[in-house]
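The structure is given below, and queries will be raised subsequently.
Here the complex is missing a single protein chain, while all its other protein chains stay put.
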Amino acid sequence: MRGEIVAFCCERSAYPAADLAGKGKLCYPDNLRVIRIPCAGRVDAIHILKAFEKGAAAVLVLGCEDGACHHITGNIRARERVRYCDMLLKEVGLDGGRVGMFNVAPNETHKFVRIVNEMNEKIKESGETK
Amino acid sequence: MTSCIRDKNIDRVVVAACSPEFKEHVFQQALENAGLNGHLLSVANIREQCAWAHEGDVTEKALELIRMAVNRTRLLQPVEEKELSVNKGVLVVGGGFSALNSAIQLSQLGLPTTLLERESTLGGRIRELENMYGFKTGPMIEAAEGAKNIDILTSAEVLEVEGKIGNFMVRIRKGAEEISRSFGAIVFATGYETEVTDQDFQLKPGVNIISQERLAQMLQASSPKGRPQTVGFIFDFYDENSRFPTLATLSNALAIKQKWGSEVYVLCRDVKVDSEGADQLYREAREHGVVFSKFEEKPRISADDGRVKVEAKDVFLGEDMTLICDLVVAEERILPPAGTKDLSFLLSIRTDSQGFYQDENVHLYPVASERKGIFFIGGCRGDLDFQRALADVSSVVMNVYGLLSSGKVVVEAEKVKVDPQKCVACLTCIRVCPHSAIQLARTEGEKEVAEISDLACDACGVCAAICPAKAIKFEGYSDEQILAQIEALGAP
Partner (left out) sequence: MDVLVIGAGIAGIASALGLADAGLKVYLVEKEAAVGGYAASLCCKATDVCSGCSVCVVPEKIKQAVTHPQISLLTNSTVQRVGGEVGNFCVEITQKPQYIDTERCVACGLCAEVCPAEPKAVYLSSAEAIPFSYVLDERLCLRFKGESCKLCGESCSTKAIDFERKPRGQELNVGAIILATGFDIFDAREKGSLGYGRYPNVLTGLDLERMFNHEGYLKLSTNGKEPKNIAFIQCVGSRDEGHGYCSQVCCKYAMRLAHLIKYQSPDTQVTIFYIDLQTAGKGFAQFYQEYRESIRFIRGVPVEVSPASSDDLEVRFEDISQGRVCREIFDLVVLSVGISPRKDSWDLARILGINLADHGFFDTKEILNSNGTNVEGVFLAGTCQGPKDIPDSIAHGMAAASKAMQALTVRGR
């Protein structure tokens, strides 16, 4: 395993936050692969599972803060799906917590970087990063 | 770029450069200029999210991001633009200050407007305000009645709303009749209700304990028999919605001082001065001798020989304070008008945590709702003072004008689309769509399938993720296109 972190980023919140982190030259691990999506609610279980199948060490779904989703409930639906995937992963023996749904506002660069770093630490601990 | 696309007969483009956030539209334009559909483009963000975000050599990562983008681009299909015609008519529900003003402004901009009021007369609560601002309701109502493209329906109610932005079909009850009309947009301006909170008092509202409205009437009556010597106001104990009561108290307290010369005591928790001119009024009231006392707990009120006894623990003096008043203006709660619950259910629109229209989502403020073409203004969406209600009015006029004025709207056709072959009409998408953009429609084969309105759709993709039959395709973010990006992970 190579240990990528795949991040599905909502184009209204986490995606601009990731851009802003770059503009501010805040460094984060380079194993992050961002996939831009219109809303966290677009993410389906198959997308998450496929990422693991292709060797990702972790998957992040990043959407707006609770109560500030442009599509009202998109981030809540995403959270349900992530929880479901986490359960599935546990069943096939991948320890829990490798997939997470987090809330990031478009101006919360530091939160974005912290989430990525924390996930990276987690996969490092389980010895799966390069 | 344009000439390169043309010369080399390129049919899809990947730009590996800066973030698409601010530049995607520029690249799309370049494609369009070359005669290629703007959607046949992916941007690999190798600047903000690669070169600038990491230290050391990230060429490998950049190459991988480009491979991901290439994989996606292979599967892209064009999305055409299409012009749809919309009904220019606007329905304004309510007949108060906000409703009247928006109807007048809309009609001046040439949009035919229907004003629908539940009561038999227009005016709503503005009459209460005449006293405070010295303006008259009459001319406003006359202006609405006189305008040639305003249709006024009084004693009328909305029974049902079908359809989407551009073409809402509204069933209306007017008196004993039922009528159906079509509108391009709907503006709700149904105001608020007030209720005197008596549950904490031993006394019910009556001769000595009155509402602001009653006080305003008394003040308007030329000279009352037996002017009250001492008047007490109570507000801001029940909940946080006390901008109106604050403004009403301040102006009425001043009016009492000027007209009756009574002693005036105001008992409250906080003076809510965060509206225009309120702090100035507060200052003036104090200068005119109105006494303000602030308490953390509700005062107790009891009868005392035909007068009213108010007892409270004073924060200024730190001791109990007892006040005997001839007249007490009791606290009033600001509530959503009757019927708000039913109407919001009917529209599948959420109310806020206090039952007013419009969900508490910052992206909807000031006047939008989760459904395109449906707006909320004025008191019905919360504790808005008069100046804020006015800003709502003009703001909604601008929104509606922008949407409907030309009679047509250009949309991206079938960007999110249901495959009628796969749809099993399970209604899941209709239930989850946050923008109520999906409805059942009959295909040629007489089968019922879900159909997405290009006008009402806000392209979130929630439906595409949830459809159990995988019948919904979101061009640009389809399952195949997302999975193709993942396929490129790590593969050299």
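To keep things simple, chains are lettered A and B as they appear, and every chain counts its residues starting from 1.
Methods note: contacts are C-beta pairs under 8 Å (C-beta built on N, C-alpha and C of every residue); 3 or more make two chains touch, one makes a residue touch a chain.
These numbers were taken from a predicted model, which means no experiment stands behind them.
> Looking at B:Pro78, B:Gly110, B:Gly261 or B:Gly339, which makes contact with the chain not pictured?
B:Gly110
> For the chain left out of this view, which of B:Asp11, B:Glu276 or B:Asp342 touches it?
B:Glu276
> Which listed residue, B:Arg12, B:His39, B:Lys372 or B:Arg388, touches the chain dropped from view?
Of the listed residues, the one touching the omitted chain is B:Arg388.
> I need the residue numbers on chain B that touch the omitted chain, in ascending order.
The missing chain touches chain B at positions 18, 21-22, 25, 47, 105, 108-110, 133, 135, 239-243, 270-280, 283, 294, 315-318, 352-354, 356, 358, 360-363, 365-367, 381-383, 387-388, 390-395, 397-399, 401-402, 405-406.
> Given the full complex, what residues of chain A touch the hidden partner chain?
Within chain A, the residues touching the omitted chain are 12-13, 16, 20, 23-25, 64-68, 102-103, 105-111, 113-114.
Everything below uses one rule, namely that only the chains that are shown with their structure count from here on.
> Taking the complex as given, what residues does chain A use to touch chain B?
2, 4, 6, 15-16, 18-23, 25-30, 32-39, 41-44, 46-47, 50-51, 54-56, 67-74, 77, 81
> Write out the stretch or stretches of chain B touching chain A in their complex.
My answer: residues 19-21, 45, 47-56, 58, 61, 64-65, 68, 350, 359-363, 370, 432, 434-435, 458-462, 464-466, 474, 477, 479, 482-483, 485-487, 489-490.
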